[in-house]
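A protein chain is absent from this complex, but the other protein chains hold their places.
And now, subunit A:
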Amino acid sequence: MLIAGALLSLPLLALFAVLVGRRDAAHSITYAGCFVASIALLAGGLTYLGGHDASPRLVLPLGLPWLKAHFRIDNLSALFMLMINLGAAAASAFAVGYSQHLPQRRRVTPFFPLFLLAMNLVLMADDAFIFLVSWEFMSLASWLMVVSDHTEEENRKAGNVYLIMAAFGTFCLLPAFGLMAGPGGDFTFDAMRIKDLGLMGGFLVALLAIMGAGSKAGLVPLHAWLPLAHPAAPSHVSALMSGVMTKVALYGMIRILLDLHGTLSWHWGAGLMLVGGITAVMGVLYAVLQDDLKTLLAYSTVENIGVAVIGLGLAIAFKGDGQTELAALALVASLYHMANHSVFKTLLFLGAGAVISATGHRSLTVLGGLLKRMPWTGTAFLVGAAAISALPPLNGFVSEWLILQSLFKGPAMPHWAMKFGVPVVGAFLALAAALAATCFVRAYGIAFLGRPRSTDAAQATEVSFGMRWSMVVLAVLCVVLGVIPVTVTDALSHAVQPLTGVQFAVSADLGWPWLSPVSATRGAYSGTILVMFGLALFAIAIFTVHRLGTQAIRRADPWDCGHPEDIPQTQYTSQSFAQPLRRAFGHTIFQARETVVMPEPGDDAPATHKVTMFDPIWSGLYAPLGRVIGWIADHVNRLQYLTVRGYLLMMFLTLVFMLLVVAVRQQL
């Protein structure tokens, strides 16, 4: 009832925003309504998580006349409802204040509730028709917000690429569901679960589902749209697209691969794990070289999706091999990481939004010193940055720890591909985690620390109450999800149980605060204990130092090895910070080249320093593909100008061809 009411209120809010969009208050009211609806959906999700048999079902006489619309909330849906509506609530609360500054807000506000509605419906869908319609709706609603500021050339390009890739995703999912429904055309999920797909069908469904849902989630090499589209939207929408919509995509992948598909061999898991590893490393390598704060965050989303997919791939591999306990562990780890990412990525994008509304810039080069001017935003962003860098005791570390632990159990499988593949993926994951820390030290240090690099940054002031608190609540959640890991894993194992078939307790051996996935002696972790001891040691250190020594402090000019400059431009910039990394990693992968032109002695021309880089995936895959499609389109274009006779001839030839096919098939 609560859920239905919340869902129905969302389109009404959209309508309200369209009708009264001229008034300033209408936008705040709409977002406040979205906030309330998200909280209601959150509560709804919470009540259904853990109810094993009583998954509520609903059949409405909507949609296709012979199919009707099926809805169901099982544990997995309820879990994802929690993740999604949590991010949605924070983004809505943030937008109440943030939307006041947006020039294009009348092109954004009406679509926001529709976007929330579509994402929730994807999770509740219990037949392929509702699933796909909601999925498309989700893509289009977000696309409209991406192109809301269409006066910028960049945004138009982003919208264009996004639309093509969204169409590609659906183009893959459509036949996947078609194959699962079979010639009988029973599109309910219940029918798909019991259907045997056969060898070829099973192969195609898995491939299409990974490509379709993977392109929406941002798996390399299908990620190209993500770092263009996510930053182009207003920040509260970016937060939803990066923090939340990618989770809906992963939900689709889990739903199809682990629930509907039924029999998936371990090969798929191994492949998916490798793709996840490559995605993680590539994503973070791109991220660490970006100058635009929002693009950096978008690439970091690619990385985190890769990390979650490593866990998902492992779960599939373990399940395919019959090791359900380990499959449950890997899936818990993966889901944990998704939940964490939805919290801290939403937080970081909202932080970026706060920076933009305070300074008007999103390029790191002109920021600096914001922590002193925006203490709340700066502190919340710091928590998010530490969490995404997988630092204990925050939540990002727990999920990476669990994924590493399940990865370390990978070689237990009797397949050579897994024995050799798992260490390589482990190295990828470790590299991605370390580079993520580098990436966020750089982003935070350049934007929030040091001295302001422009007057806009120097004049920044703290954002309004609602924006501030939506970030603070998310930051607190980052801590809470990290400090009580066992409570979280217990909740997650409810969702995992129907998929892997085992009741799984991650804390089986040692009890509540100890996370000991396989057994007590195989390595354990306890965020709770670690925080308590860490705080105690911290207090002892401070107490002893102040007791033994002096407490005096003197404020002075910086020393800087004896020659301080009063020019903020002498600080390290985002580019100079990235330079060693560019030389170490970018030289081969991105063909990064630096050219320095020094004028002759006596010549007073300025010296120049230029960096050139190539995106191997864009120029190696997308650009040629785009050229081929363009070439085909040019040549097919001729068909538009045929005579009536020509069209009739073509219809005739098509008919003959079809009949021939039928005739040949009957002969066989």
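Note that in this section a residue touches a chain if its C-beta (ideal position, glycine included) is under 8 Å from a C-beta of that chain, and two chains touch if they have at least 3 such contacts; residues count from 1.
The rule is short, and it goes like this: contacts and distances are computed from a predicted model.
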Among "Membrane subunit", "Extracellular solute-binding protein", "Cell shape determination protein CcmA" or "ABC transporter permease", UniProt-listed name of the chain not shown: "Membrane subunit"
Residue of A:F420, A:W618, A:W631 or A:Y647 touching the missing chain in the full complex: A:F420
Which of A:T570, A:Q591 or A:S619 contacts the chain that the document leaves out: A:T570
Residue among A:L391, A:V472, A:V502 or A:V611 that touches the chain left out of view: A:L391
Residue of A:R554, A:K610, A:H635 or A:R665 in touch with the missing chain, whole complex considered: A:R554
Residues from subunit A at the interface with the omitted partner, ascending: 368-369, 371-372, 378, 382, 386, 389-392, 397, 401, 404-405, 408, 411, 416, 419-420, 423-424, 426-427, 430-431, 433-435, 437-438, 441-442, 444-446, 449-451, 510, 514, 516, 520-526, 529-530, 533-534, 537-538, 541-542, 545-546, 548-550, 552-561, 564-565, 568, 570-572, 576-581, 583-585
